[in-house]
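Of the protein chains in this complex, all but one are displayed in their positions.
Moving on, here comes subunit A:
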Amino acid sequence: MIDLINVSYDTQIPNNVGLSNDKRVLKALEKWHPGYINWWNDLIPQNFQKSMVYLRTAVSVDPKGWAKFDYVKMPEYRWGILLAPQVEGRVIPCGEHAGQPAWQEVPGEYRNMLKRLIVIQGDTEPGSVEQQRFLGLTAPSLYDMRNLFQVNVEEGRHLWAMVYLLQKYFGKDGREEADDLLVRSSGSEEAPRMLGAFNEETPDWLSFFMFTYFTDRDGKMQLESLAQSGFDPLSRTCRFMLTEEAHHMFVGETGVGRVIERTCQVMAENGIDDPFEIDRIRALGVIDLPTIQKKLNLHYTLSLDLFGQEVSTNAANAFNAGVKGRYMEHRLTDDHQLKGDTYPVWDFVDGKLIRHEVPALTAINMRLRDDYTRDAAGGVGRWNKIIEKSGIQFELKLPHESFHRQIGVFKGKAFDPDGNLLSGAEYDAQRDNWLPTRADGDFIQSLMKPCYEPGKFAGWIAPPKVGIDNKPGDFEYVKLHMA
């Protein structure tokens, strides 16, 4: 009998899908494996590849087994194929097939749609590792370096997860798509990653934290809706990926929070209570709050673009087909088909922004984006609590959704962060107050000096409140390989 909970190590590829009994897929994956290892080895600087990193690896997909911590060299990390346990009697949760048994094989009529969704999801995973490849060189602590590498190896595993689906269910074109995932590369001229946000570089650690908070959260929302898919293997894959994704959210939220905490602390120590005394604050080696707001504006709005057009027939088709659900579909109590329902969507009528009702089926993207905004607002509130505790008068805010957008109804128009329409000249005059400038980037870059001593942190970031795996403060999360 195949053990579907515990990870089997009887093939080169750890898995809980009975790979040793599935020779065709095993062979395909074994053929893909060396390419993946080459990709990884070429990516991250060699001294980190040879370092021992305190990482968690899943030994089973039930709650007790998926967070086993130990030292491992990243290239020896057990990337595997892990699906959440199959739920007996699961049905298609939404769309025209709602209530029918979930598909265990790809339904022919939706084959292309499914393949495209899986390829797009799969393409983001290695993309982010590529964007972050040099951050280890400037890690503010071994703790942060470990978190970075944990995020990286798990994004690598998420690539594996998508590649397994392609190899297992999509035959020859699945294999080709799987190979192409290793050919495209972030920021490349000839073969870039598919989505814009994954071709921007991640030049510094504040960008990394903002990226994991805002952009990985888009990934989380996409996984949430794919976890609702009627195609059961995709749903099970994404459900397990979500447990890992939670760690990425953690790295982003606490990372930004610790930057804020340190800034407030240094301001207090030096008797500065005006957050806009930017030069004085920067001279103390911490990142001023207005610059953090600008970084937030940038990363939030880039991430909003990932949700696509507000009104979308593609999204409607995917929902109607039961291939992709809504956030928390299983907790929603409507008919799960959206017959006759409407949903308010932003539009631009006679020079004014309004929300008007459109058929809910076509507003799936807008709805997911609203869920995303609510989810993202929570952490911003907790960051503000840190500022509030320090007594500094400053509040971080998510900008209005119309600000700085490249996709959807707001594209090509100039809005300020409060959602007021501006002329191009008015916008240009203020732009540097709202979005990071080259000088802001240069300043942040100037702080990016590595801090590799166990228990020590760079001066611009506070230590975490709790260690990973309950480890004490001076735990050596990465045993660096010294060449």
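Assume a residue touches a chain if its C-beta (ideal position, glycine included) is under 8 Å from a C-beta of that chain, and two chains touch if they have at least 3 such contacts; residues count from 1.
Following the convention adopted for this analysis, contacts and distances are computed from a predicted model.
The listed options are "Lysine 5,6-aminomutase subunit alpha", "Phosphate transport system permease protein PstA", "Benzoyl-CoA 2,3-epoxidase subunit BoxA" or "Oligopeptide/dipeptide ABC transporter ATP-binding protein", and the UniProt record of the chain not shown names that protein "Benzoyl-CoA 2,3-epoxidase subunit BoxA". Remark: the omitted chain is touched by one listed residue; of A:64, A:172, A:352 or A:438 this is A:64.
Checked against the full complex, the candidates A:167, A:186 or A:254 give a single residue touching the omitted chain, namely A:254. From the options A:385, A:431, A:449 or A:481, the residue with contact to the unseen chain in the full assembly is A:385. Across the entire complex, the residue among A:194, A:242 or A:358 in touch with the chain not shown is A:242.
Residues of subunit A that touch the chain left out of the display are 6-7, 59-60, 62-68, 70, 242-243, 246-247, 249-250, 253-254, 378-379, 382, 385, 465-468, 470-472.
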